[in-house]
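Note that this is a trimmed complex: some chains were dropped, and none of the rest were shifted.
Labels run A and B following the written order; every chain starts at residue 1.
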Amino acid sequence: MTMKEAIKKFVHNNNLVFLGGFGNGITFSAAQEIIRQNKRNLSICKCAGGILFDQLIGAGVTNQIITSHCWNGIGPQPTWNFKRAIEEGIPQKIIYNEQSLFMINMSFFAGYMGLPFMPIRSIVGTSIYDHPKDVGVKAATVKCPFTGEEICVVPALNPDVGVIQVQRADSEGNAQMWGLIGDTKYGINSCKKIIVAAEVIVDKKVIMESPERTIISAHKVNAVVHEPWGGHPSYMQGFYYTDLEYRFNYTKETKTLEDWEIWLEKWVTGVDNRQEYLKVLGQEKIKKLKAKSIMQGAVDYGF
Amino acid sequence: MGFNETKYCKEYTGFEMMLVSACRHINSNDIVFNTFHWPFLAVHMAKLLKYPDLFLVLEVGLFQNELVKSKKMPYSITDPVLIPNSVFTGDSIDALSVLQRGEITLALLSTSIIDKYGNCNTTVIGPYEKPIYRLPGGGGATEIAGLSKRLIWLLDEHSKRRLVEKLDFITDPGYLDGYDSRVKAGYPPDTGPDSIITPLCIMQFDSITKEAYLDALHPNVTIEQVKENTEWDLKVAKEVKQIEPPTIREIEICRKTMRDAIDQYYVLKPEWTIYLDK
C-alpha cells in the first residue's frame, strides 16, 4: 500500500491519531500526507515533537495536541505555527492537552495493557494535573488498598489510528525498531487501526532472526507502507542522521505566516509523495545524511 | 577574596560561571538524571573534567556511563550517537522506573521561570486560556522535579521576570506552597529542589518554610544585586558564602563545551560567548 492509500483508508476527520517516533523515526512522511489530504479536526497524541506538530497545526489539520512538549528541539527554538495558534488563534484555536512526558507514556502503556488507567508518582500539585479545564478529567487520585497512600492515576489512551516509521517490517506487518523506541511500542499497540511505514520490507525470516526487536506484530497491523526516508528530517538509526541544518532553519523559514506558506508549498503541498519530497531535498543532502554503517548486536540464539 | 590568582580565570561570563557552578555540584557516585539543555552542557563538562564514567539516565530510557566517543556533542537527548555508547536502552517507562524507585541522587534541570518555592513554569506566561506568551511545555521535567533526591535548577538569566513571587502555571513541582505541602501532595520526603544556580548566585531552600534564600554569591556579585533582580523579597543566609572563581581549567573545558554545543546548533546568546574566540 502507498502512504497515500493508507492515510486515505484509515485516517478520518475527527480521529484521535497517534504518530510515532521520539527522535528516532518521527513520522514526518505520514504527517505530511495527512496535510495533503486535508484532514480536519484531528486530535494528535505523541509524547513530544515540535516541528511535526507545528506543521499539522499550521496546515489547520489538528485542533488538539496531546503532548508534553512542542518546540523545535534544535536550538532550541520556538515553533511559530504552534505559537500563532495558541496566542492568536491562527489558523484556528487549538487545545494543548498538557501532558508530562512520563504521564503520556503511562497513558499509552495503559492503552497497551488494555487497562483503564495507570498509577504514576507525579503530576499532583502541578497545573498539568487539571489544565486545560475543557478536556475532561485528565488525572485523579485513588487510595492504594495495600499501603493506604493516595496515588495519582492517568487514563488510558486508545487512539483511533496510529502510524509508525520503523527500520524494517515484513509484508504482513511484523515491524522492528531499534535504537530509541520512545513511546512508539506502547503507543502504536494501543491504537485501533495501525499503519506501519518501513525503511525496508524484509522477508519474515529476517524478523525471526531477532524477534525481540519486533515492536508490533502482524496480527494487529492494517497497512504496511514501504517508505524509505519517511522519517526525514528526523533520523533512523542505521539508515540516516538527523538533518540538523534543515531542522534548525525550519524556525527561521516559518516565522511569518507568509514564510510558512512558502515552506508548506515547497515541502508538502507542492509534492505528491515522499519520493518527490526527496527530489526537492536533493541527492547531495541525501548522500550527506546517509548513516555510516555500524553492524553489531549479534548474539548466539543456539540451543 | 583570598583565592590564589594564578589558578583562576579572570574574565568569564555569568553564563559560564553558572555552568561551572553546576558542574561542581556533580559527585562521582551520583546517579544523575541528565536533561536537555544547559544541564547537558554541565554534565558534559563534568565528564571531561573529572568523571568520564559518570552514570547518567536520560528520559528516553537510556543509561550511560562512558564518555561518548564521538567527536561531536550529542545535539539532544535523542541523538543516535548515544545508542552504541550506552549500557542500557529501553523506553521512557524504564527511565520513569528509575525515578519512581528513588534511585536518582541528582538531577539538573534548566528552566525559564521559577518561584520562591522552587516551582517552575515552562508552559505559559499570562492566563492559561489567554496566554501572552506560550512556552513549549514541560517534557519530562515534571517527574524529574518530583522524584529526584537532589534537584538543581539552572537559570541562565537572573531577573525579576525569571525569579518570581508566584507562577502563572506550575509545570514542575518544587515545594509547591512551601512548608510540608510537597510531602502532603504525595512526593517522597527525601526529594525536592536543593539549589537554584543563576549567573549571579546559588540559592538554597529553608528547611522549614522551603523558601529559597541566597546562600552563596558568584564572584564580583553583591547581595544587593541579587535582591534587586529577584521579584520576591529574597532572604539571605546569615553568612553568605563566596563561590570560588572558575579555574583556568574549568573555563577551558566550559568554552570547549560551549563551542561543541554551537557546532550542534545550540543557540547561545551573544553576551554569553564573548570570550569564546579568545
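Everything that follows uses one rule, which is that a contact is a pair of C-beta atoms (placed from the backbone, for glycine too) under 8 Å apart; a residue touches a chain by one contact, two chains touch by 3 or more.
The shown structure was predicted, so the numbers you read here are calculated from the model rather than taken from an experiment.
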Chain-type multiplicity across the complete file: A x2, B x2
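One rule holds in what follows: only the chains that are shown with their structure count from here on.
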Centre-to-centre distance between chain B and chain A (centres being mean Cα positions), rounded to whole Å: 28
For the chain A and chain B complex, residues of the former touching the latter: 22-24, 47-48, 50, 67-71, 73-79, 82-83, 86-87, 96, 98-103, 105-106, 109, 120-128, 131-132, 141, 149-152, 179-183, 185-186, 235, 237, 241-242, 244-245, 247-248, 291, 294, 296
For the chain B and chain A complex, residues of the former touching the latter: 36-37, 59-62, 75-80, 83-84, 89-93, 95-96, 99-100, 123, 128-129, 131-134, 136-143, 146-147, 169-173, 176, 181-182, 185-188, 264-267
